[in-house]
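What you see is the complex with one protein chain gone and the rest in place.
For clarity, chains are labelled A, B and C in written order, and residue numbers in each chain start from 1.
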Amino acid sequence: MSELEQMYREVILDHYKSPRGHGLHEHPDAQAEGQNPLCGDEVTITVKFGEDGETIDSIGFDGRGCAISQAATSMLTELVKGRKAADVAALPKEELLEEIGIPLTPIRLKCAILGLGVLKVALHKAKGTPLPPEWQNLGDDLHFD
Amino acid sequence: MSELEQMYREVILDHYKSPRGHGLHEHPDAQAEGQNPLCGDEVTITVKFGEDGETIDSIGFDGRGCAISQAATSMLTELVKGRKAADVAALPKEELLEEIGIPLTPIRLKCAILGLGVLKVALHKAKGTPLPPEWQNLGDDLHFD
Amino acid sequence: MTTQRLDAQKLRADFAVFEELTNGRPVAYLDSASSTQKPRQVLDAMREFYEHSYANVHRGVYTLAERATAGYEGAREKVRAYINAPSNREVIFTRGATEALNLIAYSWGLENLGPGDVVVITELEHHANFVPWQFIAKKTGAQFAHIPIDDYGELQLDALDEIATRGNVKVVANNLVSNTLGTINPVEKLAVWAHEQGAIMVVDAAQAAPHRHIDVQALGCDFLAFSSHKVCGPSGVGALWGRRELLEEMQPFNLGGEMIRSVALDRTSWNELPYKFEAGTPAIAEAYGFGVALDYVSEIGLDAIEAHEHELVVTAMDRLGEIPGLRIFGPPAERRTGIVSFELEGVHPHDVAQILNWEGVAVRAGHHCTQPLMTRLGVAATTRASFYLYTIEEDIDRLIDGLLKVKETFA
Partner (left out) sequence: MTTQRLDAQKLRADFAVFEELTNGRPVAYLDSASSTQKPRQVLDAMREFYEHSYANVHRGVYTLAERATAGYEGAREKVRAYINAPSNREVIFTRGATEALNLIAYSWGLENLGPGDVVVITELEHHANFVPWQFIAKKTGAQFAHIPIDDYGELQLDALDEIATRGNVKVVANNLVSNTLGTINPVEKLAVWAHEQGAIMVVDAAQAAPHRHIDVQALGCDFLAFSSHKVCGPSGVGALWGRRELLEEMQPFNLGGEMIRSVALDRTSWNELPYKFEAGTPAIAEAYGFGVALDYVSEIGLDAIEAHEHELVVTAMDRLGEIPGLRIFGPPAERRTGIVSFELEGVHPHDVAQILNWEGVAVRAGHHCTQPLMTRLGVAATTRASFYLYTIEEDIDRLIDGLLKVKETFA
């Protein structure tokens, strides 16, 4: 087994098989969903804030898709819990990618950061935090009618 | 001066500078016009039939364009005078090209046979002679409204 | 029709991509349904063309322009012959199958469809033959109906009677071969039915033309589209064939240079076929290369290609079927081309493809631009292996070994 496969197994599959933060809140303070049109990965995220209305007290997700997208979202929930909405809105994707640890090609990168994008959209909708253009279309429906 | 240039000068330019059959009939029995969209060459042809209503008694043309298109139409008028409409409708373009004599590339070929096409359209409209598909659009206006 | 066998191992020498070794092995390229590799013959010819016959087409009277025009128009004749079209005036160069299908949908559809009309597609269309019709149907108020498939991915033609009751069926659009399942569809039957309804029959042959003999007259269709890049030719070009009477009546799609007879401030008239539909500078050298590619596959022989792929797909389906937890979608090998889509229980296709890539095996994972079919199959995506004239049995061995590794990793 190559080193890559080893890492894949240990890091990604652990989160994939036992996702942290799995399950959605019934009455969330913030919520969004998104998908990666390239592969059909889907992620929905719900957030509850603490008493200050700013700190992420609890975060849950549901989704389906490849191990990378689901594992990365699981890692994300660990990464952001206890942080302030504004900080998470500004969180560079590199921080998440470092957690994931394995090298990702541009195409699989989209899987990896899907959850992060969905979370940024949720915070933007609930708190008006800034949303960089690259996330703006997530979950939009650009219909022709 | 190359051989080609020599021929060009002698055959084409003679007809170009002193076109036979130049001028249109006022009350023609058959008439059509056409153009070559590639270069803007234009030819109008009018025909008067003899007493049998079939034989080309007199043929005139007017046009503007390159030496080849105008000279070839001039040659054409000599070629078809006294022939029957049905025969001219079936006249292979090779017969005209032989008259012209110089080798023509596909693009200039279109110039050379413009007059022939217009004549075939004129006969078709007046006499219902068959019109091969390659001539069918000559002079049509395919408008978008 | 000679059915000589094809020597894939020998043909591979034409494809430089197989010279590159990773861990001592060339890529096991199993994604030809998505796009094919290019033989030297095509690349050499295009290079030569670019170096000694290149200029803009149609317009120039000088030697380079004549050569370019002869090369470009020669390719048109090759396409005509390849699909046995009656006339090369009916052959239009487009960017590919997608643009060809859009051309029909816009130019024919916008003028001829309205409320009360029905556009019929199938549940296993590629988005290229689905979304344009869905869009134009909405724009014109026509209904959008689909022919459902059975559990083998085959069209349920008994649905046609009911569909005919919904209104005036004006368009029937179907792919001759499904890019996801490999299903060979009964286009001839559909064409007969379409014509009984007074409808046009549109055939998406993107996935068929590279692999089987195509005869537009035998199919009895009205339009047929395919792409160069799936038949060993360059990207950026493809062809639409249409029946002359229909093309003559249609409005052009793109507008600009070359498709014009005359332009004035107040009125414009169109050039003759096929130029009316080829606005602007076309993909000149690419059309030329497309023609060379058609020569290349024709010389190998489409019967030989079909037989070779059939052998491969039989082997692949047998061996895949032995892997526990692996489910193959679509019809039995006899009723499909060299395409196999499958799912591996508990592993997302993207993860399958990623791990296979580490083994040098290139397969495609995703919805293959057939989301309605995915919905019907109840999956978000599949893993797909597809074959062509350069595929060898060893590629399948490596696919199977790779899948066993995937299972091991996810165990």
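In this section, contacts are C-beta pairs under 8 Å (C-beta built on N, C-alpha and C of every residue); 3 or more make two chains touch, one makes a residue touch a chain.
The model shown is predicted, which means the values in this text are computed figures rather than measured ones.
J.: For the full complex, can you list every visible chain touched by the one that's not shown?
T.: For the complete complex, the undisplayed chain touches A, B, C.
J.: Looking beyond the chains shown, say which of C:Arg76, C:His229, C:His308 or C:Lys407 touches the absent one.
T.: Going through C:Arg76, C:His229, C:His308 or C:Lys407 one by one, C:His229 is the residue touching the chain not shown.
J.: For chain C, which residues reach the chain that was dropped from this view?
T.: Given the touch definition above, chain C has residues 16-17, 20, 22, 27, 29, 31, 34-35, 37-38, 43, 47, 50-52, 54-56, 59-65, 95-99, 101-102, 105, 123, 126-132, 134-135, 144, 146, 227, 229, 234-237, 254-258, 260, 262-265, 268, 279-286, 350, 353-354, 356-357, 361-366, 369, 371-372, 375 touching the missing chain.
J.: Considering the whole complex, not just the chains shown, which residues of chain B touch the missing one?
T.: 1-2, 4-5, 8-9, 13, 38-42, 64-68, 108, 111, 144-145
J.: Contacts of chain A with the missing chain: which residues?
T.: Answer for chain A: residues 35, 37-38, 105-108, 133, 137, 140-145 touch the chain left out.
Convention: only the chains that are shown with their structure count from here on.
J.: If you average the CA atoms of chain A and of chain C, how far apart do the two points sit, in angstrom?
T.: Computed value for the inter-centroid distance: 36 Å.
J.: Measuring from the mean C-alpha position of chain B to the mean C-alpha position of chain C, what distance in angstrom results?
T.: 44
J.: In chain C, which residues are in touch with two or more of the other chains?
T.: Within chain C, no residue touches at least two other chains.
J.: Touching two or more other chains, which residues of chain B qualify?
T.: Touching at least two other chains: none.
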